[in-house]
Every structure is written in C-alpha cells, then in structure tokens.
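What you see is part of a larger complex, with each chain still in position.
Letters A and B mark the chains as written, and numbering starts fresh at 1 in each.
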Amino acid sequence: MITNRSQVTEMIQSAKVRKGIKWSQVAEVVGQSKEWSTAACLGQMAMTKEQASAVGELFELTDEAIAWLQIAPYKGSLPTDVPTDPLIYRWYELVNVYGTTLKELIHEEFGDGIMSAIDFSMDLQRENDPKGDRVSVVMSGKFLPYKMY
Amino acid sequence: MITNRSQVTEMIQSAKVRKGIKWSQVAEVVGQSKEWSTAACLGQMAMTKEQASAVGELFELTDEAIAWLQIAPYKGSLPTDVPTDPLIYRWYELVNVYGTTLKELIHEEFGDGIMSAIDFSMDLQRENDPKGDRVSVVMSGKFLPYKMY
C-alpha cells in the first residue's frame, strides 16, 4: 500500500540507480523538457495519464505508483529550510546574497509585483568556456502586478 | 561614527528615495552591470576606490561611508532564513521546488561538484510577451568539480 507520493519518488530513484537510466531518457518518454520531467519524477509536478504510464513503463512501476504520479503532490524537495547539500546551498546563497537586488531591479522595471514561480520555465545548459565550463540557467517567469482594489 | 556596513546601505536607500535615483544610473557611474552595482550598494560586494567615490558623489555620502564601501561586507541580505517578502519568496520557492532537479541535472551533465556562486554573473531582462511580459534571468556560474585527493 502506497500512502504518500514520496514513496514513489524513492521507487523511481531506486530503479534509476539499479537500471542506470538518465534524466534525458526520462524527458524523451515524457515528451517535455528535462527540467520539467525531472521535477515531475521527483514529486514536484503532476503528470498526465500518458506521461505517468510512460514513466511507469521506463522504471517498471506498479499501477498504484502510476496512479500517484497523476496526483498534484505536496511540493518542496528539501529536508531543511537551509539546504545542507553544497550544490543546492549555492542556489540558496544566491537568493540570500542577491535577494534584495532582484527585488530592486524587478520593481524598477515593472513596478510592485512578483515574478511567477508557477507560470515559469527553466533551461539548464553547459556553457563551454576555456577557463572552465560553466552552468548556464535561464529562468523565465511571468510578471504579476499587485492588483489594486 | 559608522560601526557597520548596513548603516551605509541605509544611507544609500534613504538618499535614493529622497533624490529619486535609479539603479540604472548607479550602474552607469559604477561602470558595471546593474545587477552587480545594485548588489554592491546593498552591501553584498566590495567596490574599488573609484567605484566607491562615484557612488559616494551620486548619493552625497561622507568620506567615512565611502571608505566602508571598499570593505568586503558581511554578506546575506535577508532578515530571516525563509524570506517573507513575496517577490523574494518566489525565488526561495524555486530553490525549494527545483533544488533536487538542479542537483540531478548538473550532476548528470558534469559529475559531482557545484555551480559557483562566486565566479558567477546574472542578467535580468524584460521579455515582451503578448500574454503578459515576463522576467527573464540568465544565471551563469563556473562548474567546480569536487577534487579527489
């Protein structure tokens, strides 16, 4: 009996290691970007029936697990408020160091409001560089102005 | 007597409101991007003597304040671990929701290591869109592999 979505994430991670599957392969069967597809497998997005079936086949999941993949999950992928993993911490640090800068520049350009984290997409690429390759991430979110009423 | 860098940040924010200065103007006198220049004014980067003088002139700061602008500050711009401001929170949410996804994809492409938050640059632009303009942010950080020893 599966009682929460994180059990399915663990099944996927376990099968991924055992079978040596890559996220790019997952994206292919899902038919969406590698960013969205990975997030969906890790319990942060809800899949359509077709996507869930394809993922289920790839990782050899049970029907019950496939049903759970179609449920909107309780999101949040980190075990602590401040992440301990160095790779993820660097992203937290960027928000901490550049948080007020992002706020100032978005308000200067758009006025009071936010950049949406829902109407949002992300693209992560390797940037070749002779001084050492770089990770390049493009984040795009709709600007939502505060409504006056 | 100025006893810490955040007093200078407050002086800058106060003068900015009184004088109606824009961050793009600041970037111009600093001679760097608006992202770096704003972060530097907000106490997250150290300026050169020339940059500090230019900023001091623009905001009419004292010599003592200008000296503080050249000191490497105690960084971190947020008053709480989890930011309460909705604009900044959305960025925290992105790290929380996509944290494990970023980790998986960077490791799949580069192996074990991190994306640097120090050898890093950021570019924020308005993206015109008929369904509502978007905020587009490009983040570029050097990949640093874990050293085996």
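Throughout what follows, a contact is a pair of C-beta atoms (placed from the backbone, for glycine too) under 8 Å apart; a residue touches a chain by one contact, two chains touch by 3 or more.
Note that this is a predicted model, so its numbers are computed, not measured.
In this structure file the homo-oligomer totals 10 copies of one chain sequence, with 2 depicted.
We adopt the following convention: only the chains that are shown with their structure count from here on.
Centres computed as Cα averages put chain A at a distance of 23 Å from chain B. Residues of chain B that touch chain A in their complex: 22-24, 34-35, 38-39, 42, 44, 75-78, 81-83, 85-88, 90-110, 113-117, 120, 122, 124, 126-127, 129, 131-144.
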